[in-house]
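Removed from the display is one protein chain of the complex; every other protein chain stays in position.
Now for chain A:
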Amino acid sequence: TSQQALYDHLSQVLTKILDERPENVVDMFEDISKEVKLTCFSKKLDTLREKKEISPLCELAEIQKALFYKTTETEEDDWESPLPNVMEMAFYFEQAGVGLSRDETFHIYLAMKQLTDGQPLQRCRFWGKILGTEMNYFVVEAEYREGEEEEEDEEVMETESKESELKTVHEELNEEENEEFQTFPKSTYVPPPIIPREENHFGANKYIYFVCNEPGQSWVKLPMVTPAHIAAARYIRRFFTGRLENRIVSFPPFPGYEANYLRAQIARISAGTHVSPLGFYQFGMEEDEEEEETVRDTYEENPDYEGYPVQDMVESLSKWVHHLQHILPQGRCVWVNMSQKRERDEDEDEEEEEEEDEGPDEPEPEVGPPLLTPVSEDAEIENTVPWTAKISSSLIPQHSIAILQSNIWPGAYTFATGRKFENIYIGWGHKYVAENYCPPFPPQAQVEYPSVPEIFETSDPTVAEELAYRQAMEEEHKGKEEMEEEDEEQDEEDDEDD
């Protein structure tokens, strides 16, 4: 209840109206009255001190403020700065109708500068943004300078040692269990051999990726991708949460954390959507003669590339080529023959000799399209064309640029103009599916026992059968008795002989 006389209130309202003279006073009279009442109640009754506000807004502002200070480091190094002109690329993408707002891009630009200052990078570029349900990821693709990767290897070692620790713990547990329950049968399941991951700088691990949730936060390097991650990522379809250490709970089980899933999706998206204008990259000359059989995986920039007219690039998809290797069903870019490896293992422990019989049929080597294949040869998914090429402006064709949009990975875009081109991905990190996603069925349950005739329940005999059986038994009994009598007689005879 407002402890005020109506007279005072009305006079205050009227004063306010006369002072401010708003339009349509009749319509908003209630509002004014309410406002006057609110202004009266400014008396503060509690004497508690206000808690100091810790808002995330201020925290982030503090972090991002640090980006704006110039680092005092002097430019004594003789290498070229690996930092690309992100704002220029953003300008071209804006023509294409893709991208983030300008100040967000600038924050990313500054954050990338921070990254290149802190890490010995040869090359880096803004890969894109992956949306998550709680936070988003900004992804930067980079390459280390040669000979600067020791720390990285150490990390790999660490993870491996962790894995082995886990394994040993498991084994110990198993042993303990075995001691307790000796009677338990041993599992005959032999896990399929682990496909080795590709070396750094090769195949799906050609680049390293740094991610952060907000520009200005520290960049986190993603772990290298393994074929198992890629294979598992193909079967699942999940939202990213924005927390790298989040466990992926899925079926079929994903062997790792969200960081691994993110890295696998990045590898798949890169392999599928990183395209460049035809002729921008060419194969090195030396390799042509020597390595005819192996897949060529290196290329260099073509210094003579001039670029095609935009109209040509829009009309013909064969003017665009993939410049990253296709990821094979195995989860690697270069196929390894696992059966050979397995045989070698089996020689060591002879227990598994049975399986060796299966060895001889060599698996077909998986072959993907070679590097620098035009995108016009990409497969369609359920009548959806894989790529759409567009021109940025129909009104001013002189200065327009060509845009290529991927329909298989919605959110992946490429632009090209003259010698400049760039790929970007901004989206949820999921491949397009025409039909709805269907998780694979769980495997068939194992049979508990062999189905042999002895274990089946026999049907109850009828009276007739029973009688027949009894008769048969009696006859047999008689026969036996006779036999026994004969035997006894014989025994007696034998005794007498002794």
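Just so it is clear, a contact is a pair of C-beta atoms (placed from the backbone, for glycine too) under 8 Å apart; a residue touches a chain by one contact, two chains touch by 3 or more; residues count from 1.
As a working rule, contacts and distances are computed from a predicted model.
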Omitted chain, identified by the protein name its UniProt record gives, among "ATP-dependent DNA helicase II subunit 1", "OLC1v1006713C1", "UDP-N-acetylglucosamine transferase subunit ALG14" or "Radial spoke head protein 9 homolog": "Radial spoke head protein 9 homolog"
Which of A:Q398, A:N436 or A:T462 contacts the chain that the document leaves out: A:N436
From A:P84, A:P252, A:G279 or A:P410, residue that would touch the chain that is not displayed: A:P410
Given A:S276, A:S392 or A:T417, the one touching the chain that is not displayed: A:S392
Residue ranges of chain A at the interface with the undisplayed chain: 28, 31, 55-57, 60-61, 64, 94-104, 129, 131-136, 214, 236-239, 382-385, 388, 392-396, 407, 410-411, 426-428, 432-437, 439
